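Just one protein chain is left out here, and the rest sit where they should.
Here is subunit A:
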């Protein structure tokens, strides 16, 4: 079992200020800048020969992990590769709504990932005693080649930073290696990242530091920090927002980036079942999941959580992507159902270098990156949580509507019966009638 803690600071000064290095110990002190903690544990589980993978991600609070972590989608997402379909597919599908894509099956939940993750561990016969903090942390958990890797991410704000010693977790039994890395960003240029800092390795019983080594890391990151963000890139909903919310992505100033590389702009979004893309009217690269064009939300909510969609964008203009909303169930009072979703705008470039698939902190896996070639570098440019309000009527109006519908029908029917069977008195011809033979 391996345990590794990585602390990423914005600057050398921050690193010096926030970490107090004793002779044999490390302690976190109060900080004036945020930093990111990646807590990784790798554990052998079973079936080292088994191909395919299972990946679970959780993102609660909307904070980017930058450099040490990949961008994660909101909520809980469980990606299951086809190789695991037999072990997991049927059982999970009976409990959680699923979306199938050519690369993976995806289970999704907006609430905590506890149920989904618990089910996966149970089905795979994995017992582990990690405690999860769904409120404050993000998770990227991968089961691959017989190893279970849990990456836990915490973004620590100056206010939250509590001075504490950095120690190995006590919850693991058996042999246990512990290592801590502390870095600051030296240089980021496109996908090239240069980190500098210190790595400390603990002794066998994980009580004291055995040695610390000055370390410099130079690697290519598949998700390059968004230093390239074009000026004035905005993601908005056109107002007024009707039943066909139109996402406006302003890429007017985005031409400058595509100079030397083969790059394209994209928008990716997971959509809850209440919103959908009409693949026949817009022109997405893909829509996986619920694309029924007619059903109301309440007819689908047991079968699906929604869809995933990817659009290519045109730089130098405002891109419009029209979504459609489903009717939502009436409520006790008339109101609006506020449906939120988070489109992500990014640029993807061919690099021709396949080593980009992996770096010391994370690996490309199941998820959006699975639809691109291995050598693709991603530049996350912007993500924005948008809210589309969908109006619904009040159940209290039902009895009026029923009564008035009935009244209208009865009135109309009797009126027509009267007109059909009432008496007719022939009138003298009017001018109009002279056409009649």
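We take it that a contact is a pair of C-beta atoms (placed from the backbone, for glycine too) under 8 Å apart; a residue touches a chain by one contact, two chains touch by 3 or more; residues count from 1.
In this section, contacts and distances are computed from a predicted model.
Student: UniProt name of the unshown chain, from "Protein DPCD", "Methyl-CpG-binding domain protein 4-like", "Cell division control protein 45 homolog" or "GPI mannosyltransferase 1"?
Tutor: The record for the missing subunit names the protein "GPI mannosyltransferase 1".
Student: Using the definition of touch stated at the top, determine which of A:218, A:293 or A:353 touches the missing chain.
Tutor: Selected residue, touching the omitted chain: A:293.
Student: Across the whole complex, list the residues on subunit A that are touched by the chain not included here.
Tutor: Looking at subunit A, the ones touching the missing chain are residues 240-244, 280-281, 291-294, 296, 298-299, 320, 327, 329-330, 334-336, 389-395, 397-402, 404-406, 408-409, 411-413, 415-421, 424-427, 429-433, 435-437.
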